[in-house]
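Handing you this structure, nothing more for now.
Omission of a single protein chain aside, the complex is shown with its protein chains in their original locations.
We just call them A, B and C in the order they show up, numbering each chain from 1.
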Amino acid sequence: MAEAKKSRSGKNSAQVGVLGASGYTGAELLRLLLRHPKTEIKALTADRKAGQAMAAVFPQFAQFDLPKLTTIEEMDASALDLVFCGLPHGTTQVVIKELLEKQPELKVVDLSADFRLSDPLAYENWYGHAHQAVELQKEAVYGLVEIYRDEIKKARLVANPGCFTTTSILAMVPLLEAGAISPDDIVIDSKSGMTGAGRAAKEQMLFSEVSEGIHAYGVAHHRHMGELDQEFSLAAKRAVTPSFTPHLAPMNRGIYATHYVQAEGGTTPEQMHKLLAEFFKLEPFVQVLPFGTVPQSRHTRGSNYVQIGVIADRMPGKAIVISTLDNLVKGASGQAVQNMNLMLGYAETAGLEQIALFP
Amino acid sequence: MAEAKKSRSGKNSAQVGVLGASGYTGAELLRLLLRHPKTEIKALTADRKAGQAMAAVFPQFAQFDLPKLTTIEEMDASALDLVFCGLPHGTTQVVIKELLEKQPELKVVDLSADFRLSDPLAYENWYGHAHQAVELQKEAVYGLVEIYRDEIKKARLVANPGCFTTTSILAMVPLLEAGAISPDDIVIDSKSGMTGAGRAAKEQMLFSEVSEGIHAYGVAHHRHMGELDQEFSLAAKRAVTPSFTPHLAPMNRGIYATHYVQAEGGTTPEQMHKLLAEFFKLEPFVQVLPFGTVPQSRHTRGSNYVQIGVIADRMPGKAIVISTLDNLVKGASGQAVQNMNLMLGYAETAGLEQIALFP
Amino acid sequence: MAEAKKSRSGKNSAQVGVLGASGYTGAELLRLLLRHPKTEIKALTADRKAGQAMAAVFPQFAQFDLPKLTTIEEMDASALDLVFCGLPHGTTQVVIKELLEKQPELKVVDLSADFRLSDPLAYENWYGHAHQAVELQKEAVYGLVEIYRDEIKKARLVANPGCFTTTSILAMVPLLEAGAISPDDIVIDSKSGMTGAGRAAKEQMLFSEVSEGIHAYGVAHHRHMGELDQEFSLAAKRAVTPSFTPHLAPMNRGIYATHYVQAEGGTTPEQMHKLLAEFFKLEPFVQVLPFGTVPQSRHTRGSNYVQIGVIADRMPGKAIVISTLDNLVKGASGQAVQNMNLMLGYAETAGLEQIALFP
Partner (left out) sequence: MAEAKKSRSGKNSAQVGVLGASGYTGAELLRLLLRHPKTEIKALTADRKAGQAMAAVFPQFAQFDLPKLTTIEEMDASALDLVFCGLPHGTTQVVIKELLEKQPELKVVDLSADFRLSDPLAYENWYGHAHQAVELQKEAVYGLVEIYRDEIKKARLVANPGCFTTTSILAMVPLLEAGAISPDDIVIDSKSGMTGAGRAAKEQMLFSEVSEGIHAYGVAHHRHMGELDQEFSLAAKRAVTPSFTPHLAPMNRGIYATHYVQAEGGTTPEQMHKLLAEFFKLEPFVQVLPFGTVPQSRHTRGSNYVQIGVIADRMPGKAIVISTLDNLVKGASGQAVQNMNLMLGYAETAGLEQIALFP
């Protein structure tokens, strides 16, 4: 473990800010950071709720003495070591660009999609406009710790991956890298809890619209596909475009991704399992279950853990790989803290050791 | 519409019995039959709850004057026109054999899996023992109305299909029959509500075990695969073994099946949509939504309707076909009543016109 | 049963319109009216969604040929017999006033709170402004069928009661009228499903804000109290102001009201039960369960039925009276159809015989 860097303020703890603190990933960051041994929360912004106390926005923080919510403009970043940026896609790149121009030593973990695609053309293709901070786009490191740990340690700007993509990259990249599965026959059927859709007041997110039923959405055009293509292609060393369909399930938390794969080069499902188990053997947060075991999303709820299962399909050469995690923790804020830990030289697991809350 | 057959009792209405009335499909049969214009419920059995009033077992029937629950032995079937059989798999075949030996004119709609597979070897393969009523197995008609309507009208014994299989057969069989999709590349990712698992008291069905999460089960060995193989192979005129993975979602009702298919012979997704729309054009209970529309399971809740959507995947030649229905209605008891209507010469939609309960 | 009045159009069926058809009570009206033997839906309005097809707003109606949603101004009411008005509180009174000025023969069932309080001062007190259609306020009949059946039959304008109030009036009014309970010691702890809060996109109604938890709201100032005071006082023949606390439970449908009462004049809980059983003995939609039986909200789901239970508390003279119904059916749209049936001379139960959907 590298020595922890001294904080800019000279203090023992990192001084951090959270931009966009009134959403679910913001609340989840606070839940983790308030119990982190090495951070102090010094700034919280939330444009629409500026001026309010955090306890009014999220009453579970009633007992804590937290900074008031401010606008981004009102925030004083000069003494901060690191900011988490949980702003909407699109506006983020401008905000971060301005921040880093003023405070080049600041470290940033961005939870939006703005810096996840490294190719400006791919970005333009998926988001419909040219990137407005191309230099930073080049600099940004894709923050999937289990794949890019070393790069993250040295990074100033980390693009925290999406929840769907984290789930599927962890399950597929080791198999693609090893040439164990056919890159052309990957079907990903993914199911997400409702917090993945955020806290904006939309009719289609009301309790009565989404409870007691399930449905697919963004079929064939969900933006997380851009990230999957990028990381799968890097792993396979050629262009890969998996079939990916996200579904909304009536639960608060959890991504549950069922991957249907076809063996390449005669790899058996047991060998796929072994490859994954080997790949993650030393990882603190990824558990490859015994061969044939089917995971459940609820067993990762509230924790930074990922569970992966590999099951042989009944047709030779076909396997089903299932991975699951909590979209707000390992799929967002937990992974962001894991990135922060690496960037600031802390123990990677600091503040992230909560065990899943089940039931 | 054929003339309604006269009931054996000479009455205007059919005299029906429900074997296994204390489970969820039993309750759902009662909900439908009590408002059916042409049936009278004359016998209800439930071995473990024999002697109880139906209102004690299902308080929603408090206002109805229903027969007490009895054992099967206590039931007098001599004046019945038709029985619905909602008994556990395995014991059913013996019970029905004995019933029909005593009452050869009785009609039977069996909701168990006992008579769904027409091939004795396939049955033995999936269920682990030789069929104990092979003659009846030959006689039984597979009760998927939209495919076997004419045979059902003449049948004495109808094997009501499973909920997963109804959902996927309706979506896939028209495409397989038309040679529009590759039989070797079908991936079915299916999600079921909890009532599909029945009312038996099992730890893994408790509220706190299954709410707030999702998981696959029976991966690569769920028995409904036998039915899928049978019907898909008949449609494709060669052996088909799809990949099929059922999941349990935290909701009461609904099957939501996402089918990943590969075009054959250059068929476009739009053409697949047209084929399905054409196939079901006159069907009262199957709605093919406009091309590109994604259905939601909740919009069929409590109704006998099926909704099907076809969406082009982003890779040429690939499409996503989604079908959804209420597992207790079109997936079980509604389809059973639809079968009864055909067998007794009633209007096919009689007693089945409830509109989905949403929200 | 009175002879059904002939419809204004001379047709066999009543021509009806639904103002505010894009909300949950609107959808529920359609679910019932589409299967009603004597009504034709001729107009549907929804200001924000005018121009859309009903199937786009509520996909469960995909198979029906329904009028497009229009603004109220665009609606032609000249051939209508009756309109259901599901508009927001406050604006309703102006809309209905204008409608009835133009079409004095039109009948109206209003689902808002605008005409429920008969006393202009009480209205002003609870709603903060003077009533803008005082003459109509005088004319309006409170549409709780089991209490005001005769008045409703003759009414032109019926104020459909609130869901909380229907639940508690049915449980309490017979006991207050009989002098069986103390008017000063009524505590009502009521629990509602989420559809009671409507379909407007508000942060506090999002799935993740209201699932997996429960909370009270509107404590000590919920507007339904005005209705309770009015009807309880009429029954007790003196001013009654019960303690009433509504809660939101993580379910779609259902009101579950637990009433804590104190006997008056030595009435025993058994006698209270008998009084209620007697009062509702001939009512098609109210079921008083055997003494000591505790109802469950789910056993009325999707139906127009009410279930009432009476249980002796452990302290002499105290009893617990529990009533439950589906807030969208007997608590709103079902009761509205029941009112329509009376106003138009149809069988009171027409279109309302669905049995509860459980599970």
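As a convention for this text, a residue touches a chain if its C-beta (ideal position, glycine included) is under 8 Å from a C-beta of that chain, and two chains touch if they have at least 3 such contacts.
Only a predicted model underlies this, so the values are computations on that prediction, with no experimental measurement involved.
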| item | value |
| --- | --- |
| Touch with the omitted chain, as defined above, among C:L34, C:L66, C:L234 or C:I320 | C:I320 |
| Contact with the hidden chain (one of C:L29, C:M205, C:M251 or C:A332) | C:M251 |
| Residue of A:N252, A:T267, A:S323 or A:Q338 in touch with the missing chain, whole complex considered | A:N252 |
| Residue of B:Y24, B:F84, B:W126 or B:F232 touching the missing chain in the full complex | B:Y24 |
| Touching residues (missing chain, whole complex) on chain A | 24, 27, 30-31, 34-35, 58-63, 195, 212, 252-253, 287, 289, 295-296, 299-303, 305, 307, 328, 353-359 |
| Contacts of chain B with the absent chain, listed as residue ranges | 24, 194-195, 199-203, 205-212, 250, 252 |
| Positions on chain C where the hidden chain makes contact | 187, 189, 191, 208-209, 211-217, 219-221, 225, 241, 243, 245, 247, 249-254, 256, 258, 260, 294-299, 301, 311-315, 318, 320, 322, 358-359 |
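What we mean here is this: only the chains that are shown with their structure count from here on.
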| item | value |
| --- | --- |
| Far-end chain from chain B, centres as C-alpha averages | A |
| Rounded Å distance between chain A and chain C, as computed from the means of their C-alpha atoms | 46 |
| Mean-CA-position distance for chain C and chain B (Å) | 36 |
| Distance from chain B to chain A - Cα centre to Cα centre, in angstrom | 41 |
| Shared interface positions of chain A, touching two or more other chains | 208-209, 211-212, 250, 252 |
